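The other protein chains are all here in position, but one chain of the complex has been omitted.
Labels run A and B following the written order; every chain starts at residue 1.
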Amino acid sequence: MSLLEVAGLVKRFGGLAATDGVDLTVMPGEAHAVIGPNGAGKTTLINQLAGEIRPDAGSIRFDGREIAHEPVYRRALMGLGRSYQITSVFPEFSVLANVMLAVQAHAGHSFRFWHPLVAERELVERAREALTEVGLGPKADVLVASLAHGERRQLEVAMTLASRPKLLLLDEPMAGMSLAESERMVELLSGLKGRYGLLLVEHDMDAVWKLADRISVLVYGRVIACGDPASIRENAEVRAAYLGDQEVVA
Amino acid sequence: MSDEGRQLTLRKTIAAAVLAFLALVPVISAAIGEPYYVTLFTRILILALAAVGLNLILGYGGLVSFGHAMYIGIGAYSVGILAHYGVGSGWVQLAVALCVGAAVAVVIGFVCLRTSGMAFIMITLAFAQMLYFLAISLKQFGGDDGLTINARSDFGLFSLRTNVALYYCTFVVLIAVLLGVSRLVHSRFGMVIRGGRSNGRRMEALGFPMLRYKLTAYVISALVCVLAGVLLANLTKFAAPSYMAWQASGDLIVMIVLGGMGTVLGPVVGALALIVFEEVLTGWTTHWMIVLGPVIVLIVLTANKGLYGYIVERDARRRLP
Partner (left out) sequence: MTTGLFFVQALNGLQLGILLFLLAAGLTLVFGIMNFVNLAHGSLYMMGAYFGAATFNATGSFVLAGSVAVPATMLLGVVVERIALIRLYHRDHLDQVLATFGLILFFNELVRIVWGPGAQFMSPPEVLSGSVDLFGLRYPAYRFAIIAVGLVVAAGLYVLIHRTRVGMLIRAGATHPDIVAALGVNVRRLNTLVFGLGAGLAGLAGVMAGPILSVQPGMGEPILILTLVVIVTGGIGSIRGAFYGALIVGTVDTIGRAFLPTILREFLERSLAQAAGPAIASMLIYVLMAVVLAIRPQGLFPVRHA
């Protein structure tokens, strides 16, 4: 039973089909990478899966349920987590407060007006757990505004994790990272797969070869190939469209 | 913040001083033999109350409503219209004001919250204008001239007949609301609203259905303004369309920014500063608004955090939120 099943997804902007009949599946615990040249429609795809854009046609089944017309927040509550290409956190709050918001969303309603949030021990603990998992434990009380770029990306992942997702949609998690930061992120993500499904849009091919169980190649809004890393590397069409003829070091 | 212990920070000292001063105004006023100040400061407290209400969605929520004065009008006219028909009971007037205010806030809030950014600002302004014109067109309730109220609200248990009694009633209401707001901003609900201001898109992605929270905050802030309106009608014994004019909404925003957005006491400090400033200026010239205008522009351009907000910021830099 697939965790995510996308069939015939179409999205047009004016005359241009940014998503032109995309089929994709993600199995539970699988790390599935989506690669492709710029302008292939990767971010549009993620936005449709997350719910920020409504597709013109096609279906998106998550955990057995059709979600193509569900609002963003409901998909999140169903277990679809998302991180952003351009870091999207709450800069005025502390690191811990950021993650606590993520935890709070899945801990019942928030129509509580009197008791301080920080007094809810269980939520605080869950938040600290997520921070420890990404390695930001010691920085819990630091203001996000003073974090390094790589640490902010880690926070992004922590927030996505704290939502207890079943599937994580990761939009270029390596974006803007130094070599050391990228390595740490790859380690982190490797630790996550198996427990969570990962759908990962990435340009950083080193990371993709290391992480992906399967790869889908998106070109002009279509998936031209899908398979395990070895077969994708060999695929002539893929090399022509994107990878080029360089020898890829495993 | 409060779990940091009983450190005597500058912020707490100033907050205490401001509140202590306000508590003693009638005493001081009697001592110097100027009863006018009781009325003046009642007005300050009432506008401060409305500003505190608006600050909930503006300072903390980032929703720039340029029409909140209309809820002051609803409060005032509820008292006025009921008094006109012989219903003098304060409890009935208050109940009606809050119900009407809530109903209007839910409808208007819902329509406005379908937009964001500059559209939101313009629409809130437009709806306030709508109510303003409505009030003017109701000739049987005074129309443009406003509606006189013969007697202050009768609350049975206590009387608002004297100015000092009204002052302390208003003061108690303000303190209660300040207490409520200070708890609210650290509660689950408060964090959701503040998160919405910081990054609304992310909040939805985390799983928060933001519309219902924003609407609730909008209604709560509207009801605080309604409360202010009820008190205002009692102070002036008058209900006028001018209470809801767009300038009144603008003044509330000035108070909030002047005092410090996103702080609990900021709007009170802002109201105090603005009205005292106006009083002083009025003494010099009838054309004082020509000074106020550029002063507001200057306040905005110098990008400060507001009078009280500046002190809060200094404190916060030493400890973390």
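Please note the rule applied: contacts are C-beta pairs under 8 Å (C-beta built on N, C-alpha and C of every residue); 3 or more make two chains touch, one makes a residue touch a chain.
Keep in mind it's a predicted model, so treat the numbers as computed, not measured.
A.B. asks: Out of B:14, B:134 or B:307, point to the residue that touches the absent chain in the complete complex.
C.D. replies: Going through B:14, B:134 or B:307 one by one, B:134 is the residue touching the chain not shown.
A.B. asks: Of the residues B:95, B:111 or B:151, I need the one that contacts the missing chain.
C.D. replies: Reading the full complex, the residue touching the unseen chain is B:111.
A.B. asks: May I ask you to list the residues on subunit B that touch the chain which is not drawn?
C.D. replies: Considering the whole complex, subunit B reaches the absent chain at 58, 64, 66, 111, 114-115, 117-119, 121-123, 125-127, 129-130, 133-134, 136-140, 246-247, 250, 253-254, 257, 287, 289-290, 292-297, 299-301, 303.
One rule holds in what follows: only the chains that are shown with their structure count from here on.
A.B. asks: Can you check the complex and tell me which residues of subunit B touch subunit A?
C.D. replies: Residues 3, 180, 183-184, 186-192, 194-195, 198-199, 201-210, 213, 216, 320-321.
A.B. asks: Mind listing the subunit A positions that touch subunit B in their complex?
C.D. replies: So the residues of subunit A touching subunit B come out as 50, 52, 71-74, 76-77, 82, 84, 88-94, 97, 100-102, 104-106, 110-118, 120, 141-143, 159, 163.
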